[in-house]
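Reviewing the structure listed below.
Excluded from the complex is one protein chain; the other protein chains are retained at their positions.
First chain written, first letter: the chains are A, B and C, and each begins at residue 1.
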Amino acid sequence: MLDNLKKQVCEANLKLVAEGLVIQTWGNASGIDRARGLVVIKPSGVPYDRMKPKHMVVVSLADGKVVDGNLKPSSDTATHLELYRKFKEIGGVVHTHSLYATAWAQACSGIPSFGTTQADYWYGDVPCTRKLKPKEIENDYELNTGRIILETFRKMNPLEHPAVLVASHGPFAWGKDADEAVHNASVLEFVARLASETLRINPKTQPIQSVLLGKHFLRKHGPKAYYGQK
Amino acid sequence: MLDNLKKQVCEANLKLVAEGLVIQTWGNASGIDRARGLVVIKPSGVPYDRMKPKHMVVVSLADGKVVDGNLKPSSDTATHLELYRKFKEIGGVVHTHSLYATAWAQACSGIPSFGTTQADYWYGDVPCTRKLKPKEIENDYELNTGRIILETFRKMNPLEHPAVLVASHGPFAWGKDADEAVHNASVLEFVARLASETLRINPKTQPIQSVLLGKHFLRKHGPKAYYGQK
Amino acid sequence: MLDNLKKQVCEANLKLVAEGLVIQTWGNASGIDRARGLVVIKPSGVPYDRMKPKHMVVVSLADGKVVDGNLKPSSDTATHLELYRKFKEIGGVVHTHSLYATAWAQACSGIPSFGTTQADYWYGDVPCTRKLKPKEIENDYELNTGRIILETFRKMNPLEHPAVLVASHGPFAWGKDADEAVHNASVLEFVARLASETLRINPKTQPIQSVLLGKHFLRKHGPKAYYGQK
Partner (left out) sequence: MLDNLKKQVCEANLKLVAEGLVIQTWGNASGIDRARGLVVIKPSGVPYDRMKPKHMVVVSLADGKVVDGNLKPSSDTATHLELYRKFKEIGGVVHTHSLYATAWAQACSGIPSFGTTQADYWYGDVPCTRKLKPKEIENDYELNTGRIILETFRKMNPLEHPAVLVASHGPFAWGKDADEAVHNASVLEFVARLASETLRINPKTQPIQSVLLGKHFLRKHGPKAYYGQK
């Protein structure tokens, strides 16, 4: 069932390790089949070195029930599903504890846009959620993690900000499929480190000028893009 | 004698190098056979590239005397033994000078819990011992190193805090066997670096909320754990 | 057409990745054939793992028009061309978003010369441009990027300062050919990191004494050089 998507999602999970974004079992990638309303996601707590496409778990977008697979899905499945439900344009989601992005999440701070590297991917800051309230942690914790991400994006377009930091926790990234979500998680880690290094040189560094921000974001994204091949 | 345990302990020592936790000869791993009261530990100052299971040294838990092996055991053997004597639940101990954990030890500071990454393993801070007194250094130095660790844990459960920092020195980690002790030493190095990077972004970062700390620790540990496969 | 130069430029682009100066598609190297007035440059947004000499694009130095090749040239081509037009002594140009050099660019600060490592390559600071004005961003952005570099070098010799930081963006480096430009981009990344680490130890570190600066620059460059083989 969904063999192609399982293969894609498995490869995305392995790429997280290969790119140094995930150590131990601390991360997960998923992909969605919109037509069938099914999500393929990594199993929970399984070592990466033995992971194969057949281990991927298929769950229902509607209620999260396991439709195919012998293993328990990632403990963060409810968060992934909530993102797929509201961000209709995305096809893949990734969660990591990558070092620098997680440091910003732990500092409970969004990542200001200091230059064109970030502007090529985010149309402004990388946002950070508010902290969860005790009640939101005690019940439906993983679902509520998805909900505060959506709350953070009330006035933002997920395609213009392809990742978010969950306060005291770590990053979630997304894209048109699992592979692009991994790519965005990788870019996020780089810009997180770059922002840290920038502030250490000058703690009063000002955000990028808005004209330059728009120039770079729009030369890569949208109808007037001129970066890359046609 | 104890061939299986020697193999396990040798592999754990080599893994310390492979994971970048140990350079030169600066680290050691051990494992215990509780039934026989024997501990298998790395020999002192032997290069890792020639290390084989047969080089491992077997010492008596009771008095530290060498029971099997032609080489001198690690100079830190007395510390390992003291931990095995009082932490009855552990089966492996690891000592390293890994960069970030050692930096916190040199700063004589425990590592505050700033997020869920640390909360998945430590039910709070990574503790740091007090400094040794001159007399404790002059006589029975390695044994006293074990004793101040135990003193630090008087009101803590070693299974809820699977590593400690020895002030002005470096980390010790443990687990149900040598392999899990290496795993915990590796996680410690990551959370040590993560805490450093967090404080550089915001030196006033507050510790993780206690509800979120408990949620993450208990979703992975204890009777109500739901992370991983059954 | 220009097969040798295409090969050289392709190799320079791949070396940027091998040396860790470029991740994703964020960089470009070019080389010039002065006799013919033609520049060979990387195509825009093409993944490095499939890049071959035949993909390189040939453009005219005079007007930037594509003379040979099926792909669009790098979006930064106009910047490269402007540098070749005014810096007559150079034969290769490289642009990267390498971590530490980009952090200094984002901090909108030149890199002070703190020691002999930098003095072996730069006869003083690594300069940083001023920020572009909104009008300079809105029209002919890439050409204007070249122009503010030239403005910065009005009283500087590009051979004595083989790289520059473009404010809020990142570094450009050059040399007698594409390979030397890569070499200088690599040295720049090292001295950028070295300056950051130096300031973290002592934020009030003074620049290198001018006598020592001259000694080191001139023992490697110019008529009295005595470093290396005849």
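Following the convention adopted for this analysis, a residue touches a chain if its C-beta (ideal position, glycine included) is under 8 Å from a C-beta of that chain, and two chains touch if they have at least 3 such contacts.
Keep in mind it's a predicted model, so treat the numbers as computed, not measured.
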Omitted chain - touching chains that are shown: B, C
Positions on chain B where the hidden chain makes contact: 23-26, 43-46, 71-72, 75, 97, 99-100, 102-109, 131-132, 134, 137-138, 141, 168-170, 196, 199-200
Interface with the unshown chain - residue positions in chain C: 114-117, 120, 183, 186-187, 190, 193-195, 197-198, 200-202, 205, 208-209, 211-212, 215, 219, 226-230
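The working rule: only the chains that are shown with their structure count from here on.
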Per-chain Cα centre nearest the global Cα centre, belonging to chain: A
Length of the line joining the C-alpha centres of chain B and chain C, rounded to whole Å: 47
Multi-chain contact sites of chain A, meaning residues that touch two or more partners: 200
